[in-house]
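Structure first, commentary second.
One protein chain is absent from this view; the other protein chains keep their places.
And now, chain A:
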Amino acid sequence: MEKTWNNKAWFMVLPVLVLVAFSAVIPLMTVVNYSVQDTFGNNEFFWAGTDWFTDVLESDRFWDALIRNLIFSGIILTIEIPLGILIALNMPKKGLGVPVCLVLMALPLLIPWNVVGTIWQVFGRVDIGLLGYALAALGINYNYVNNVFDAWVTLIVMDIWHWTSLVVLLCYAGLVSIPDAYYQAAKIDGASRWSVFRYIQLPKMKRVLLIAFLLRFMDSFMIYTEPFVVTGGGPGNATTFLSIDLVKMAVGQFDLGPAAALSIIYFLIILLLSWIFYTVMTTSDAQK
């Protein structure tokens, strides 16, 4: 079929372009602006070149926070993805249980992030929190305020509580789209429960799992509010992730140059890792 080319069609995307420019591109450019200059207020700027970038990349503070971020994302992905699949597999497919389960699953997702942080902050307190008090009563020495391990466990459990639902809902959507005939055929072929999962359910869930994986990776890599509320980055710097460090640097110390450089590096890392994951996962699909 002959296609009609009409360059006026570009005007159609103009509103979106303007919107994206104001919401993303212009703020990002301001950050770029700060990252290559030094300022002492009064709108006076001095060219700093790549100094801030070198500073950030040479600091232990950056690398420590980055490693904490990677470990955190790694742990929550290894727990939330399989757990989400497991829960989705066991959710009812029809009847009254469906809406009940869906609402229960959606609840944590509806709670504002700082509220989630506050809930767990109180929940885990040894003096008044249900969890902290109960653990103390059981004779377990638990205190997320001054014990690094306890702080990490609290953050991880909180994130699992908060976000596994997302994985569950996505997987569930993938599962219910599988026609009954597949399960019937599997029965006839004498397939075991594991084979059904391995050869029918998992392949059909692949796309939604990819989305779940990417969303959970990006979100956990950018985590800020909840650890900020619960641990404030402590004890010491034990739960200071890149985002918390960034805010400390930009708002606390008002080091706009290094903060801007860190922002850009942070953004590029997320972009790069997401791109790698996406490429790896989709090319393995295309090879078949």
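Here, contacts are C-beta pairs under 8 Å (C-beta built on N, C-alpha and C of every residue); 3 or more make two chains touch, one makes a residue touch a chain; residues count from 1.
What we mean here is this: contacts and distances are computed from a predicted model.
*Asks:* Quick one: the chain not pictured, UniProt calls it what, "NADH dehydrogenase", "Response regulator", "ABC transporter ATP-binding protein" or "Glycolate oxidase"?
*Replies:* Listed in its UniProt record, the absent chain's protein name reads "ABC transporter ATP-binding protein".
*Asks:* Would you indicate which residue among A:14, A:110, A:138 or A:188 is in contact with the undisplayed chain?
*Replies:* A:188
*Asks:* Which one, A:45, A:161 or A:199, makes contact with the chain that was left out?
*Replies:* Reading the full complex, the residue touching the unseen chain is A:199.
*Asks:* Using the touch rule from the top, list residues of chain A that touch the missing partner.
*Replies:* So the residues of chain A touching the missing chain come out as 179, 181-182, 184-185, 187-192, 195, 199-200, 203, 288.
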